[in-house]
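Here the complex is missing one protein chain, while the rest keep their positions.
As written, the chain order gives the labels A, B, C, D and E, with residue 1 at the start of each chain.
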């Protein structure tokens, strides 16, 4: 087995009031990294083969939403395959790719699983696995439409796969709660439980949805998620932090009232969709407690930010709703 | 075993252009049959114990949507329990009844299963079983919200339970397609397939949803369903007919372009929601091919109508989209 | 002083489940009672001069909303002045009549006060007084726009005039709570307090607004009010009952969960606005505890209904939310 | 030439306050006159061949909107061709019939012209002519989408064909003014002029659109038209009357503030679209000044009403806005 | 008494076409001046105690809208109290702080009065006074909800307090006019008069609302106000100027058609709400006629701009609507 690469990192600025700080060279992935990409954002990365691999949302010039594989030695500099992923699938009903966006990637036992917003008579949660980031084997869609932001837990809970998702409608959904579902086999899903919903008069008043794959800590599952506020000029997407029970992850142990990252920089406030920070992946260094967080910025580019696990855990515990 | 009661029936009128005709004494169940009912409609009935039993949507004076059990000797004259059903359920998360409406009842093997629109952080499909119409054992909700019109097939398909449903949003959903899902155990559901959607420039242009439990015929599953047209003054609900493949019921074999029942009478056009006919149950007499169809009228009362199975099958076959 | 006329009355039907019953000859005022009236509804009546007098909402054929005076010997048979009321007013800014609708009339000390929805750069609450139902002296509008359903209490509270109203927007307002305000002089208003709001998942889920002038009882102020539910085909207006504290009337002592009158008859369900019962006045016989309730039906005609005060009080007390 | 048939007629009721009165046997055409018709309304009739002929909007059970030819000896009793009109047209781009509704028919010189709302990438004004009510020759669409209610004048104005129409959008248009356009050849149209628009705070506050073919009188063109008010429960369609300048018909000489017909009867208030009276044709008896007016009722059936030309002219003159 | 500090000032740029110019170091208050502030904008300042004091809208990381006190020696450099203001109030019904935003501060006679948008069952106008900017004594809300932008005049008019406000709805109100109200005692308000409304086809087509406290000049009250245009991508807030009658301030003497400040810089066009300049306070130097104008920019930061009183007065006079 190869030695894992160190995760991307920059030390925090000297004077700091917030638990997350941005990469000084953001955007870490620019919109036109691929010769035909209109934008690259809301993407997912994992340690792989002595470096990093990932599945990337690339909207091409036609604004077709597609998923591309990519590799990086250091997590900063990424090479993306200009060809979108073509999922291997025997069932012709599923095999027709309509659109795919906002992927997450997680290693469970010995396979990497990708979940994404998959077009099948509306958006739902597509599921596939790979062990080489070359061939991706598509499974059944987890749920009926309309759903987005399907996020698998990195281990089985009580012997069953576990997923967060956010039921939606068929448009720019003006509502949204996070639910928890279980599956014995990644084919049939059930035991749906409500996890968390919007909070009135706050940055997360309109809707919330899962972010990166939750990280297990002694205090519970560390969940970064996005929340949306509706201003008179549209949605504003920020990032929140919560802790879920380790054994019954639909139970919220702690949830911070304040956001931990909100659109402030030009590349977060200006782009195809103004005022969006959307966390979709994080890399964890267990020895140091460091986190490298990848997030979509303005639905146009990919940002990178950093944090310490223990600070985020405490922030969730110490700033209750 | 008791001898089954004959299903309700009236012969068709002499001059008839349509495959379904109304009961001359409609509404068969009036809005105030219960002393505290504002309206009784979109209800489900089955043969039971030498007569008929059913689960009824009764909105009380508070307009709380609840389910009531009921019995009838002849299918015309109904006695409803003034107390709503309290489902037996061990899990406190599920046991809290928020609202329930639009039930369907089906006999699968040796149990009667009830599905209904169940409030759990939004409408989804509740599932319960009974063998005596006294105690109803609540199972897990089949799907994540938002969903309505969950309709179980009366037998397993390929060894798995099968259900139609209509994913929705959290309001007066202005869209809706019918999907098919499977479950090995009535707990976990998957293998979701699209069945049928709206048809532009027609009575079913806005949305469609399942109706009574499908009836198996040699030509396929006979499906009555509702379709909705949006006029400048709101929704108009009518009834359509289709045939689904017996083995792969998500495949539509035949589907009639015309509606087979549409709001025409005063009790269908005037009430809490004008212009609604909503089929929710049917009784079948195998010997004669007769059907007694129960339907909600104007979201206020329950109507009864009659048809012959073979005529409906032919109508679906001979009036293609 | 003249002997007051007996209020209109019909004994309740033999079998009765509800605390309010309808006049058998409804509508008591038909839409074309005036030669140029399109509709007459949401009107207010009081005992006057040995009979009854009132202010009536009459929409003419142009659908101009105007107020007309009217008289009746028995409360059933009404004579309306075909000429709309022209308010006496010295201030030219106020004197321009734009539109007026949904009046209430109340006797406070020695004057009859009329409040109505008055057009002044949007709907607000107009106020006027009369002692002869011939000349009506217009005062300042009570509030800024947008407001509707201003209802004065029949006596001063703590030495100040008291009014219920329902702040609105400039259209078919999809929200609405009842507030309480005070005035030392009917010119300046303040000390605004929230009284009651909508109730989710009920007949009053969208908005609520005051009805007839509250009636003081030993149990508190008896308030009939309207509540609105939004169906997929529009608003449904029903009638509710509550008791307010006698000294601090913004405090709700009791409020019935069920409605006490809802659209059921053809003249309530069919008309210029389907599915409306809107209570706007009541006559009280102190000796017998009888109430005669006038209400708008389908925004087209005027209905009359009857009740006993003590039954309504008990209904509010015994059917809590 | 055949002697023209007398137009349908009933004398007015004894006590009458309005210039238009209904046929006592309404609806004159019921919704199911054809074996496959869901509804028949908004249709147009003319004297023809010693009786009457017309083009009828028939929505079939699929709710496809189609045009059918029909004949009547007396204007009361109609025989409709169950086959929809198939227009003769050489240009394949135009020849594809998508939908057609709300026809008008007019005799200009020696041909009958039909105009209707024609589906061509949205609703626009289709034009065709016939001289036998058997073959209908389709011409170019008069305008770009989106347009409805195209009404030709019965003679050329200044040597050019003249048409009223109501530009729209692609839905249940919430706005609408009547415009006037000219054409030298029924192919190219221009010199568009505004004629009349909605009137705030009235029965015609939302939109207005042309009705029957205008009738030339010594006082100007007599125009019946529909106007729409938006209640909280949807549109209400009523009928208005105006006089247009004979030589420059875009100039309004007189326009009545009140409506002259509004939904009042059950067949006008209840049906596929509640609260609609929509005038689409009138027959004129020059000797007596009688008018027989055909109008759609509740978008479901066809009504018939009667008036005297001179009364309508005076009504427009004597009830100014 | 201390000598007043000179107001902040920068001379205008050499070439200038507009009556208002921006501070070269804008934003004068950045979004994170407080350690927990998400944004600081729409705030109010006055001369106080030899320097300046103010009440500031600070939205914290939770996006709770709160009011903070602040002090400055020179009007450029501000120290804000990180603790929000807790209003002193005896009435528990009022004492519950829900949210507060968009304050104005004015000196009337010997007290400073604060008005702000105060959450009480919807937004309304909160009123409080202070004489030390430490303790703020809360009075009754001036009006019923829904209201925003309450602006007191700096002296009584005809012996009564006078306030401008903008009645609203409960969301991102798409309409809004400015009204004038009077009060003998800051408790009861009345004599409401319309002042100014939107202007079609202009930068103020959607709504208008009061800005800083009006400044009395020989030509009338100088009013800066905000106006809103709705583009296809949301609201655009600009600044306008008008003159009101000194004795009857609801009478508009002059009103400029053009805006005098509109979003142009990055900090005005990019932020939590794009394209907002919102004037909320101004400091006046009577000797020089200089004005320092504080305004919210993009609902994120506070901008500063300068003008001469006489130029603004002339601009209003010379650019009529």
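Following the convention adopted for this analysis, a residue touches a chain if its C-beta (ideal position, glycine included) is under 8 Å from a C-beta of that chain, and two chains touch if they have at least 3 such contacts.
Because the structure is predicted, anything quoted here is derived from the model rather than measured.
Enquirer: Under the definition given at the start, what are the shown partners of the omitted chain?
Expert: Touched by the chain not displayed, across the whole complex: A, D, E.
Enquirer: Which is it among E:28, E:151 or E:274 that touches the chain not included here?
Expert: Of these options, the touching residue for the absent chain is E:274.
Enquirer: Which listed residue, D:189, D:203, D:235 or D:278, touches the chain dropped from view?
Expert: Looking across D:189, D:203, D:235 or D:278, the contact with the absent chain belongs to D:189.
Enquirer: Based on the whole complex, identify which of D:12, D:51 or D:122 touches the chain you can't see.
Expert: Residue touching the chain left out of view: D:122.
Enquirer: Looking at D:76, D:129, D:146 or D:308, which makes contact with the chain not pictured?
Expert: Of all options in D:76, D:129, D:146 or D:308, contact with the hidden chain holds for D:146.
Enquirer: For chain E, which positions touch the chain that isn't shown here?
Expert: Listed in rising order, the touching residues are 17-18, 201-203, 205, 229-234, 236, 257-259, 262-264, 266, 269-270, 274-275.
Enquirer: Footprint of the hidden chain on chain A, which residues?
Expert: Listed in rising order, the touching residues are 31-32, 35-36, 38, 60-65, 98-99, 119, 172, 233-235, 266, 270-275, 299.
Enquirer: Quickly run down the residues of chain D that touch the omitted chain.
Expert: Residues touching the hidden chain, for chain D, are 93, 120-122, 124, 140-147, 165, 167, 169-170, 173, 175, 177, 179, 181-184, 187-194, 197.
As a convention for this text, only the chains that are shown with their structure count from here on.
Enquirer: What are the chains that chain C and chain E both touch?
Expert: Of all the chains present, none is in contact with both chain C and chain E.
Enquirer: Moving only from a chain to one it touches, give the least number of moves from chain D to chain E.
Expert: 2
Enquirer: What angle of turn lays chain A on top of chain C when you fit their CA atoms, given in steps of 5 degrees?
Expert: Going from chain A to chain C via C-alpha fit gives 180 degrees.
Enquirer: Which integer distance in Å separates the CA centroid of chain C from that of chain D?
Expert: For chain C versus chain D, the centre distance works out to 41 Å.
Enquirer: Residue numbers in chain D touching 2 or more other chains?
Expert: 233-234, 266, 270, 274-275
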